[in-house]
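All protein chains but one are shown at their positions in the complex.
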Amino acid sequence: MEREKMHRLLRDMMLSRVFEERAAEEYQKGNIVGFLHLYPGEEAVAAGVINAAGPSDYIVSTYREHAHALVRGVPPRAVMAELFGRATGMSGGMGGSMHMFDRERRFMGGYGIVGETYPIAIGIGYAIALRALPESVICFFGDGAVNQGTFHESLNMAALWRLPVLFVCENNHYAIGTDIHRHSAVPEVYKRAAAYNIPAEKIDGMDVLKVYDATRHALDRIRRAGGPQFLEFETYRYRGHSMADPGAYRPPVEVKAYQVIDPLTIGAREIEFRYPTPAELAAVGPDNIARLTEHMISVGHLEEEEVAQIRKEVEAAVEDAVQFSLASPQPTMADAWQHLNSNRRHEQLLQA
Amino acid sequence: MEREKMHRLLRDMMLSRVFEERAAEEYQKGNIVGFLHLYPGEEAVAAGVINAAGPSDYIVSTYREHAHALVRGVPPRAVMAELFGRATGMSGGMGGSMHMFDRERRFMGGYGIVGETYPIAIGIGYAIALRALPESVICFFGDGAVNQGTFHESLNMAALWRLPVLFVCENNHYAIGTDIHRHSAVPEVYKRAAAYNIPAEKIDGMDVLKVYDATRHALDRIRRAGGPQFLEFETYRYRGHSMADPGAYRPPVEVKAYQVIDPLTIGAREIEFRYPTPAELAAVGPDNIARLTEHMISVGHLEEEEVAQIRKEVEAAVEDAVQFSLASPQPTMADAWQHLNSNRRHEQLLQA
Amino acid sequence: MTQELLYWQALNRALDVEMAADESVFVLGEDVGLYGGSYRVTEGLYAKYGEARVRDTPISENSFTGLGVGAAMVGMRPVVEIMTINFAMLALDSIVNGAAKIPFMSGGQFPMPLVIRVPGGVARQLAAQHAQRLESMFMNVPGLRVAVPSTPQDAYWQLRQAIASDEPVVLLEHEVLYFTKGPVDTMAEPPPMHQAAIRRAGKDLTLIGYSRTALQAQEAAAELARDGIEAEVIDLRSLNPIDWKTLSDSVNRTHRALVIEEDCRHAGAGAEIAASLAERCFFSLDAPVQRVAALDIPTPYNGALEAASIPRVADITAAARALLGPREKAAA
Partner (left out) sequence: MTQELLYWQALNRALDVEMAADESVFVLGEDVGLYGGSYRVTEGLYAKYGEARVRDTPISENSFTGLGVGAAMVGMRPVVEIMTINFAMLALDSIVNGAAKIPFMSGGQFPMPLVIRVPGGVARQLAAQHAQRLESMFMNVPGLRVAVPSTPQDAYWQLRQAIASDEPVVLLEHEVLYFTKGPVDTMAEPPPMHQAAIRRAGKDLTLIGYSRTALQAQEAAAELARDGIEAEVIDLRSLNPIDWKTLSDSVNRTHRALVIEEDCRHAGAGAEIAASLAERCFFSLDAPVQRVAALDIPTPYNGALEAASIPRVADITAAARALLGPREKAAA
C-alpha cells in the first residue's frame, strides 16, 4: 500500500480516538448529554472500511457512528457541534450523537434502534440496482444486532435480488453487557451469512491494513459480480457500552488478553472502565493505532516525529471543533418545525 | 409399523381430506365465511407428525390448522362448529378458521399472522425447560413463514437455551402466489437451520410413514439430548392458498409433476384451481392418501373393502359435524364479553 | 374525463398513471406482482412495468417497508403495499422510527417520498387478528400523513397526491370499499389531500366520518332526512392533518356533532376529533360531542357478533336521534 494511503489511515484512526476521548470529556462537563456510545478500540474498522469505499458509495451506520462520519470526511466541527446539539451540527442539533446524517457525503445516518441499518441499506441498494449504477452501500451493525429479525429478512432480500450491499459486522463481542456466547447460538457471525448464500469472511478488525484490503476486495466483487458481500471484523471496545455503562461485566483478564494484541499498552488505564481523567486522557495512546504506527515505522513510511505531528494536528482539529461548537448558535423551535416540514414544499396546509 | 398405527394414519388423512372438502362446500353455501385455508395434499404431514407426538406434547399451529386439530383428536364437531362460528366450536365461535384452540389436548392455537408460531412455541418450551418436564413443543410453519424475522430470532433462542422444540416446516413451495425460488435466497429450507446449529433434515412430506418415523426420531433426540430439532417436509397443496385464491399463478405442468408422485390420480380435477363441485368432490380420492393405501394393501395390512369402510366412517363423522354445527347455538355478545374477561377472576372493576 | 370505476380500479389507475410518468415510482409488497395483488390493486402492472418495478417480496414486513424508506432517501418514490394493516404492526419501526423521523432527525436533509398503502378495517368474518384498524396509532405519529379515501374519486386523487408528495403518507384503504363503484374524473383538479369534504349539507347536526364510516354517515343522513332531520355529513378524508376549519364551521352552525369511527372507542381516532371539537366549539355546542365507535373488544369471528362490534347505520341514526333529544328540551 502506498505511503499516502497509510498516512491517511493513521490520521483517521488518531483523529477518531482523540475526538472520542474529548467527547467523553465534554460529556462529563455537561456539554454533551444523552446516550454517548464511544468507539475507542474499534478505529481500525471505520478507517479501513470507509477508506476503501468510493465517494459514490453510501454508508449506513449505527448509534456508534462518530468515527464513521469523521473517516468519511465530515469536518470534526460538524460532528462535535451535533454532539453539542447546535444548529451547526451535522443534523442541525436535531439528531445528536445517535443520528448523524450528511447527505452530500452519502452518509445516510446513524440509527438508534438496533437492526434498523439493514432495511435502509437494502433500500438504497435497491434504488442503485433499479438505476443500474456502479455504486454500493456499506451497512454497519454490531454482533448483538445480528439477532434482530431484520438481519434475517434483509439479508435474504439482498441475496435474492442481488443487491449491491456490503454487510459489515463490527464484532466487539458484546451487546451492551451480554457476551456473544450468551446471545448467539452460532457465535461465528460470518457463518450466519451462509443461510442466505452470501459470501462471507472473518477478518482481524484490529489490523487496519487487513480491514482495508478485505473491504476493497469485497467492493470489487460487488461491482464485478453483483450481489451482496459480508465481512465480519473482530474488534474490541475499550470503554463501556456508553457513558452510562461502567462495564463491570467484563472480566479484567479478558480485557488484558485483547491488550496483548497491542504492541504498546499506553491505553491500559482506559480499560479499567472508569471514565478517564483529563490527565489519563492525555496519556491515552495507541493500540490498533499503535500497531499501524509500528508497521509504518518498520517499513519506513513514518518517522517517530511524524506521529507526534499528526497527534498535534488532530488534537488541534478537535480543539477547534469544540471551540466552534461552543460558539455555535442553539437551534430554535422555528428551526425544528422547519426541519419537520422540510418536505412539504409549496403545499399549503389548511389552517390546521 | 404395526397395522393399528397405519390404520390410524390412514383414517386421519382421509378424515382430514373429507373434512376439508366438505368445509369448501359449506363455504360456498355461506355457512362458513372469512378466510378459509384448506389442507388437501398435505395430510401426510399432519397425520405423520402429530401421531408421532405424545399426549403431553404441545402443538402450535397456523391458520391452516383444521387437519392438525382433527389428527390431534379434537372431535370433528368442535372443529366444524368453529368454522360455522357457533358457541359449540373449539373457540366458542370467537376464533373461526384461523384461531382454533383446545387447551385440554394441548392444541395451543392457530395463528393468523405469519411467523407468530415461533415465539409462542419457544415460550412453551421455555416453561417446560424451567420445570424440567419430559415434554416437547411442535411448532408448525410454512415455507413462506421462514422469511419472517421471528424465525431467526426464535430459532436462535431455542438453540441458545436448548429448548425442547421441534420446528416443522410444511414446505408446499408457495407463499400464497409466490414460489419459493422467488421468496427465499436459499430455497432448501432445512439448510437455514444451520445458522443456529439446529440439527435439520429434509423429508418427503408426501409419504406419511417417512413423516411419522422422522418425527419420532426427532422427538426422541429432543427427549434424550435436549435442544431443538428441525424437520422440513416437502409437500404440496392441491387447492389455492385460500378459498379466495384461484391459484392461477401455478403452471399446470408443475401441478401435474406433483401428481406423478401420486399412484392414483383421482385428485386431478381438484388441481385445476376451480372450486370443486359436489359431484367432483364425491369423486375426489387419494394421492398421498392413495400412496399409503397402496402400501398397506401390498403388505397385507388393508383390504380394498376396508378403504370404502373408512371412507364411509369419516364421511359420516363429517356429516355429523355439519349437522351438529347447523343445530348449534350462535354465541351471544354476553359470551364474547365473558371470553374477553375470562381472566379477570374475582377482581371487581370500578364503574368503567 | 369521468368514468365509473370500482375503488380498486381507481387505485390501479392512479398507480399506472404515476408509474408511466415517473421512472422513480415503484411498487413492492407481498404478491403485488405475478399474483396481481390481494385486492387486485396492482393488477396488470407486473406485465407492464416488469418485476423490478413491481416487486414481489418475501413475508418480511419490517424489512421491505424499511427498504422503501431507504429507497425514498435517495429519491425513489416507493409505494409499499402492506398486504393488510394487520401486518403493519410488524413494520411499525420502519414507519415510525424511519419514515416519519428521518427527515426531521437529519435536520431536513432527506426527503421521504414514500407511500404506504394498507388495506384494513373490519371486513367479513376475518376474526380478531385480521380486523385491525389502527388509525389512531398512525395519527399519533408526528411526521406522518394519513389519508383515508372513501370514494373511488378520492382513492384516485389521494393516491396520486401521496405519490407526488415528498412527505411519507399512509393510505388507509378499507377492505369493504374495494368493490364499491363511483365516478372518477381523471382530469379535474383535486382538492388538497387533507381537505375534508361536506358530503351533504344540513343544519340539525353534523355527522363526521372517514373511509367506510363516511359512507355509513351518508346512509344514516338519508334515513334521518325521512324524519325531517337534516344532518350535515363531513367526510374527513385525512386523519393527519385534520381539516379542523371545515369541521368547526359546520359544528358552529349545527351545534351538535356525532363522530363515527370504526376504531375501538377507547383512545380511538374519534377521541381526538371529539376532544378537539368539544374544545373548539365549546360555546356553540348544545349537546356533548358523541362518538359512535367500535366496541372495546377484539373482533369476534361470529358474523352477527362481528357486525355488532362495529358501527352500523342503525347505531348512527339512533345516536343522532338521542343527540337531538336535549335540543328540543333546551328549546322548550
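Letters A, B and C name the chains as they come in the text, with residue numbers starting at 1 for each one.
We adopt the following convention: a contact is a pair of C-beta atoms (placed from the backbone, for glycine too) under 8 Å apart; a residue touches a chain by one contact, two chains touch by 3 or more.
This one's a predicted model, so the numbers in the text were calculated from it and none came from an experiment.
Among A:R106, A:H183 or A:R239, the one in contact with the hidden chain is A:H183.
The chain not shown here is touched by just one of B:L10, B:L36, B:M90 or B:A185, and that residue is B:M90.
For the options A:S16, A:S61, A:T117 or A:Q148, the residue in contact with the chain missing from this view is A:Q148. Note that of C:A271, C:V292 or C:I316, the residue touching the chain absent from this view is C:A271. Listed residues B:F19, B:Y118 or B:Y174: the one in touch with the omitted chain is B:Y118. Think of the hidden chain as still there; on chain A it touches residues 33-35, 82, 85-86, 91, 93-99, 111-115, 144-145, 147-149, 175-178, 182-184, 249, 330-333, 336-337, 340.
Taking the whole complex into account, chain B touches the unshown chain at residues 58, 60, 89-95, 99, 101-103, 108-109, 111-113, 116, 118-130, 149-150, 152-154, 156-157, 160-161, 336, 338-340, 342-345, 347-352. Hidden from this view is one chain, which touches chain C at 62, 86, 89-90, 92-93, 96-97, 100-101, 104-105, 127-129, 132, 134, 136-137, 139-143, 239-240, 242, 263-264, 266-272, 274-276, 278-280, 282, 285, 287-291, 295-298.
Just so it is clear, only the chains that are shown with their structure count from here on.
Here the largest set of C-beta contact pairs joins the chains A-C.
The mean-CA centres of chain A and chain C are about 41 angstrom from one another, to the nearest whole unit.
Residues of chain C found to touch two or more other chains are 57-58, 60, 62-63. Looking at chain A, one finds that residues 149-150, 152-153, 156-157, 160 touch two or more other chains.
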